[in-house]
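One structure follows; several queries about it will come next.
All protein chains of the complex are present and in place, except for one that has been dropped.
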Amino acid sequence: MRKIISIVLLGIVALGIILSLARIPFGVSKTKVGGYYIDKGREETGAANIVTSIVVNYRAFDTLGEITVLFIAAVGLGAVLSTRKKHKREQDLEPASLVLYTGCRFLFPLILLFGAYIFIHGHLTPGGGFQGGAIVASAYLLIYLGCRGRRIPEAGTKVIESLAGLVFVVVGLLGLSFGGYFLLNFLPKGTPNVLFSAGIIPIVYIAIGFKVGSELAGIIDNLMEESR
Amino acid sequence: MVSPVLLIAVPLGLAFALPLFGLVSKRIGKYIPVVAFAFNLIISLLLIPKVLDHSIVISIGGFSPPFCINLVAGPVGILFSALIALVGLLVSIYALDYIREGPKEKYHILYLLLLTGATGVVLTGDIFNLFVFFEILCISSYALVAYTGEKSGIESAVKYLIQGAIGSSFLLIGIGLLYGLFGTLNMADIAQNITTISPLSVFVPLVLIITGLGVEAAIFPLNAWLPDAHSSAPSSISAILSGIAIEVGLYAVVRVIFTIFGASNIFMFLAFLGVLTLLVGELCAFSQNNIKRMLAYSSIGQIGLILFALSIATSFGVTSGLFQLISHVLAKSLLFLAAGYMIYRTGSMDIPSFEGMGKRMPLTSLAFTVGAFSLVGLPPFMGFPSKFLIVQGALAKGSLFFTVLIGLVLFGTVIEGAYFFRVVQTMYFSAKGRSAFGGRGGKSNPGGNEASVVALIPVFILVALIVGIGVYPKFMTGILDSAASELLNRFEYIRSVLG
Amino acid sequence: MIFVFFLILLMFIAAISACIFRDLISAVIASCMVSLMAAILFYLLQAPDVAMAEAAIGAALVTAIFIIAIRRTKRYEE
Partner (left out) sequence: MIYYIGAFGLIFIGLFIILVKRNLIKVIIGLSILDTGVNLFLISVGYISKGTAPIFSKPGIESARMVDPVPQALVLTAIVIGVAVLALALSLAIRLYHHYGTLNLRKIKEQRW
């Protein structure tokens, strides 16, 4: 019964969407704003990766909101799970084998380095703060799985998270005080396709990388710690 | 320089910095929201005279709209942000004393971010940015509903989260369709081009977006989560969820319908939906025995009433709707705050356990009574002029449809009166059980059961506002009129953004 | 074109099997498969940034979080 009702409901929604999709043909350019970004993006922001220039400059306010969402998730997860912190871990897990342990220890700095590369070069190549941050977090996941018993200090992630968020807001406020616009790209843009270019974009993206990395690592840490 | 962007940036920065303050001293954390909202309130009040003159449009990043995200600080936006800051400030003062258990620092971070999200929703002029701030609002409320960690809290947070997440996905699909149709995300830019596309293909994104926002605004078929979530959250959070979150949801719905789509042909439907929501809410509230659930259902009813008043869509109607909205925000937060302490003292949410409250906690009971009477719409309080205006506005419309609906609205008000009087009667005039309950606390230690002073300050500021505006409603007329004209005059909005 | 068709078919199969499997771990792996296919589709749609994000976040981290949560609760759907 439930299934039939659901299918009927979904059918109605599908019909409506198909009607409306008829006006949005696939593979045809329908942009107005996007074309402007492609044409002007490189001069106005100095970033070779247009997606980055949108994420960190044109629509940086969204990005600020987005890291806030992740921050809320990390804090909220901590709040929801916190009352169980009192239970100490009951049983010790069996230690990982030597091969696994050494392999994880060996891979960990490499993955960290890769993540850092991704978010430092966000304005030149595909990738950026989110992707790099996620990769950094997955390095920590590897450590949790491979080298049991190790964990990052909670205060450390907290401080990095807060500082990175503050850097973003302060950069925005500096733009407000220098040029009258919040998140204005007030630093010199430099020549495109060079590492030190694009003004505030690398700074903000590195801050995002740290923040996303530490928040996702904190989420994993919280869940793993609870699950012992 | 006073810029509306500070209303969002400063609380956000303080929220990020709150864990750092926590490292210095454990006790600073709870004062941060107070500071942040005091700051916001001052900025909003400073901005009011400016925006009455003309809307302030702020572009983020120094590019011109529609190529960047812009904030529109019009009368509506600043009115809402002042309201959010005011209630936020009062509830955060209340919470200084009320929140004593659990991860307090996390509570204050989430609380701060919830209201920052709400401020962002009312100020932004970009539809995807609205989605992002909406998510900030929703996700922090999911976490705060579950804050107590009790069975009911977790369960209702799960319900809320699932329904909210489906709603957000619908909203995002709608935004995607709009982007496909218009190639832009700026609300003014979409509004300008909305007539170039056939109404049929615009209708689907409209429905999807309203469904998505309607989950948070608790419009009738989408409000299954509300009573559970509002009744099992801590009382200070219930006050915010009932007083701010659903109103902001409603604001978003109204902004989308009035400004972006200019969809004047669905107002009848919305008015009908509003009255339906009102009746469902009031009837369910009538049958409740749990005070917080009763207040939560009453919020549904009030949202229906506000939606009805707004969809009259004359300048009279919209003004009265906004007035009712403000009166509901103040009265409902007052009711939840007062009820919160009474529940704290009695340890029970059942209405019969409030017998003799008028003796044991005279001040809190008085405040509760003021809130209840204002919500019902009795004369010396703020609810009276607002309800009166709604009736007047609906009758001035002159159509049979609205006249019939206003009859139903009055019927809803009668029910509302019935259940609020029942509570007040239990508090003051119940003969039974007084000796059993009130005897000990009331006589041996007079006033010892009263809520703490820190909690009474915000409660009585709210009482003063409700009585003050009720006695002198002209005080609000200026800002309400220009807010109503901003909502109704979409061409003015488009012109002020795009130049 | 055939390749895309094949990918989307595979994605649907994975999504439907995520619906059918009683073993939640299998269902999570199937939904991880959906994310991976989506990442490839993003790449084919000329969105390398998104493909990276989906592969790193959607496929890897989300799956890990799911599996941790399932370890803490029940593995089989009743």
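Just so it is clear, A, B and C label the chains in written order, and each chain counts residues from 1 on its own.
In this section, a contact is a pair of C-beta atoms (placed from the backbone, for glycine too) under 8 Å apart; a residue touches a chain by one contact, two chains touch by 3 or more.
Because the structure is predicted, anything quoted here is derived from the model rather than measured.
A.B. asks: Which chains here would be touched by the one that got left out?
C.D. replies: Visible chains that the missing one touches: A, B, C.
A.B. asks: Which listed residue (B:107, B:128 or B:220) would be found touching the missing chain in the intact complex?
C.D. replies: Checking each option in B:107, B:128 or B:220, the one touching the absent chain turns out to be B:128.
A.B. asks: Just one of A:44, A:66 or A:161 touches the chain that is missing; which is it?
C.D. replies: Checking the options A:44, A:66 or A:161, the one contacting the hidden chain is A:66.
A.B. asks: In terms of residues, what is the contact footprint of the unshown chain on chain B?
C.D. replies: Chain B touches the missing chain through residues 128, 132, 135, 139, 142-143, 146, 149, 151-152, 154-158, 161-162, 165-166, 168-169, 172-173, 175-176, 179-180, 185, 224, 227-228, 232, 284.
A.B. asks: What chain C residues would touch the chain not displayed?
C.D. replies: Where chain C meets the chain not shown: residues 1, 4-5, 8, 11-12, 15-16, 18-19, 24, 27-28, 31, 34-35, 38, 41-42, 45-50, 53-54, 57-58, 61-62, 65-66, 68-70, 72-74, 77-78.
A.B. asks: For chain A, which positions touch the chain that isn't shown here?
C.D. replies: Residues 2-3, 6-7, 9-10, 13-14, 17, 21, 24, 26-31, 33-35, 37-39, 41-42, 48-51, 54-55, 59, 62-63, 65-67, 69-70, 72-74, 76-77, 80-81, 84, 124-126, 128, 130, 192-193, 212, 216, 219, 222-223, 226-227 of chain A touch the chain absent from view.
Here is the rule we go by: only the chains that are shown with their structure count from here on.
A.B. asks: From the C-alpha centre of chain A to that of chain C, how far is it in Å?
C.D. replies: A distance of 19 Å separates the two centres.
A.B. asks: Find the geometric centre of each of chain B and chain C from their Cα atoms only, then give the gap between the two centres in Å, rounded to an integer.
C.D. replies: 38
A.B. asks: Cα centroid separation between chain A and chain B, in whole Å?
C.D. replies: 31
A.B. asks: Which residues, counting only chain A, touch chain B once they are in their complex?
C.D. replies: Contact set of chain A toward chain B: 16-17, 19-24, 30-34, 36-37, 44, 57-62, 64-66, 68-69, 71-73, 75-80, 82-83, 155, 158-159, 161-163, 165-166, 169-170, 172-173, 175-176, 179-185.
A.B. asks: Write out the stretch or stretches of chain C touching chain A in their complex.
C.D. replies: Per the stated touch rule, the residues are 47-49, 51-53, 56-57, 60-61, 64-65, 68-69, 71-72.
A.B. asks: Tell me, which parts of chain B touch chain A in their complex?
C.D. replies: Per the stated touch rule, the residues are 1, 3, 5, 9, 12-13, 15-20, 23, 58-63, 66-69, 102-103, 106-107, 109-110, 113, 116-117, 120, 126, 128-129, 132-133, 135-136, 139-140, 142-144, 146-147, 149, 154, 157, 173, 177, 180-186, 189, 197-198, 200-201, 203-205, 207.
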